[in-house]
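With one protein chain removed, the remaining protein chains of the complex are shown where they sit.
Per-chain numbering from 1; labels A and B assigned in written order.
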Amino acid sequence: MRRFFAGRLAQAVIVVFLVTTITFLLVHLAPGDPISVALDKPGVTEAVRQQWREAFGLDRPLGEQYLRWLGNAARGELGWSFSFRRPVRDVIADALPRTLLLVGLSMVFSFALGIVVAVLQTERPGGRRDRWFGRILLLLYSVPDFWLALVVLLLFAYRLPIFPPSGIVAPVVHDYMSFSGRLIDRLLHLVLPVTTLTLLATAAISRHQRSALAEVMPSDWMRTAIAKGVSHRRAVRRHALRNALLPSITLAGLYLPALAAGALFVEKVYSWPGMGLLAANAIVARDYPLITASVLITSIAVALGALLADVAAAAADPRIRVS
Amino acid sequence: MNPSAALASILGPRRTLSRLLHDSRTRIALVVLLIVALSAVFAPLLAPYDPTVQLDIVRLPSQPPSFAHPLGTDPYSRDVLSRLLYGGRISLAVGLGAVLLAMSFGIAIGAVAGFIGGAVDAVLMRFVDAALSIPRLLVLILVASLWGSLGLVPLTLLMAGTGWFAVSRLVRAETLALREREFIVAARALGASPMRILVRHVLPNVAAPALVAAALGIANVILLEAGLSYLGIGVRPPTASWGAIIQDGAERVSDLWWLTLFPGLAILVTVFACNALGDALRDAFDPRQLPRGNDPTFAAEA
Partner (left out) sequence: MTTPLLELENLHTYFYTDTGVARAVDGVSFAVGVGETVGVVGESGCGKSVTALSILRLVRPPGRIEAGSVMRFEGKDLMALDEEAMQHIRGNRIAMVFQEPMTALNPVFTIGDQIGEVARVHAGMNKRQALAKAVEMLKLVGIPAPEQRAGEYPHQLSGGMRQRVVIAMALVMNPALVIADEPTTALDVTIQAQILELLADLTRRLGTSVLLITHDLGVVAENCTRVIVMYAGEVVEEAATSDLFARAHHPYTEGLLGAMPRVGGEKDRLATIPGTVPPPTNWPKGCRFRDRCPYSWERCESEHPPLYQIGGGHTSRCHLAEEPERRQHPHPPLAAQRGATAA
């Protein structure tokens, strides 16, 4: 167990190191540098830009810049956001919890939903229910994230104005609401983004869960369970599911990148001010420090999530836990 | 090798092919893909207008669907149907091109890792492990936004460069497994080159999972390309691409619904067809499926 954990931790460290290096290299390989973009205004002379470059150390050798950047990143110094006119760290500190809320809720819902659907499919494999669920899931799996968000927005915020279309709270009036009013306001704003993200995630999770179940169904111990007089339904829900859930916990980690990507689009469509919207806006504003920091933070969060998922999966498996 | 033997070596026994062709998903997917491909290829003949020309910026912007413009016009008074037809070219070109390239990279690198082994293998596979856990979209966003919007070729290269990891793992695993087998040892003793072993022994064995991965990979690339275009960092405007059409109307989705609906459906249908084909291929190659419902033991819950 400890060995496994150490190996997995080393892998996560490699991932983070690789991401930081790639990010750094890409930023410096790109045409132009942050200064020329940020100060790309009439009236700013090349001499002024050169001064700024020296001030930010952009004239130093690449290796030195890399080490300094690495050191800064390790200390949480992520630079200055030109578009927000605030330190990148502060901007991200505001946005990150909102994304974690969105992704966390969607993850919980989509796993619950995905497992239920997969079990319902596996109880009568090849049956009508299995086939129809399969088709619907494949359709959901094929839908572009941002398009589903747009369609849901169009239907349930504009055509049928049930839910608020954007933001995390109602503008202006939120501050004048009672406590319960504010709570309801927050929940209402969560409905569309969470629903969209949950639907997107459920498609992938349920497909994986069904094949994980299909994989364990021919096991000898499934035959033993049936031979004991356990009903087919109980055998699937108890014996097969418990085994098939183990790979799913790991899957939760593997699925995080896709969820992060989905969150980016969902946040942009619903103007949910989290990491995704931050990145999308930073792209438009060509705010390089913010873009690189968002990519970096998201990648690290994903690597950590995968690490946690693997450790959790190991802890849940008696063959690894008890030995 | 004659063509039918080549086909058989990829698809395995004829039963695999027959299972594939009897799968309703295969037929639906092939019909859809044929329609999409034909309309993309013949876009210049089918499109009523030039997809990039602003027809009449004063009188024709943001028109809902009509006889003259069956799918309406965008805020720049361009014909959406024409843009949709041309947009299919981008999606298919990037999807096919990127996946073909990614397969080649993946096979090459997997074979190198598998044949050389040792430190080279360890380094390559650690890199692949790490790369697989980095969100692909984020890398794409980073590169695309740093370079501004990309041309068609750089975009395809970028998609290929971020899509080969899984295939390389597959090829490497198969190469390692084969290296242990006696007939390969014998083949090497007889002086067969690694290239020959790769082509004769490794590739036929990974063809099935690689084909499945390719079908699903095309779907994924089409989705990613649309996503980048929606974020405004896809192929350079005013080139028509499905994601870009949606982006042109996204800020006013409640008014300009046709700009979201039609290209979105085009993406959905194309991606669905690729995914359905991938699923059908996987099931055809791997018939070890769940029991079907006619068994007394497993038809219990009627």
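Operating definition for what follows: a residue touches a chain if its C-beta (ideal position, glycine included) is under 8 Å from a C-beta of that chain, and two chains touch if they have at least 3 such contacts.
As the structure is a computational prediction, the values presented were derived from the model and not from experiment.
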Omitted-chain contact residue, chosen from A:225, A:282 or A:296 | A:225
Filtering A:3, A:75, A:128 or A:319 for touch with the omitted chain leaves A:319
In terms of residues, what is the contact footprint of the unshown chain on subunit A?
-> 218-221, 223-232, 234, 239, 242-243, 246, 317-319, 322-323
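Going forward, only the chains that are shown with their structure count from here on.
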Interfacial residue positions of subunit A with respect to subunit B in the complex = 11, 14-15, 18-19, 22-23, 26-27, 29-31, 122-127, 138-139, 141-147, 150-151, 153-154, 158-159, 214, 217-218, 226, 231-233, 254, 256-258, 260-261, 264-265, 268-269, 279-280, 282-284, 286, 288, 291-292, 295, 298-299, 302-303, 306
What residues on subunit B touch subunit A, complex-wise?
-> 126-127, 129-131, 133-139, 141-143, 145-148, 219, 223, 226-227, 230-233, 243, 246, 250, 253-254, 257, 260-261, 264, 267-268, 271-272, 274-276, 279, 288-293, 297-301
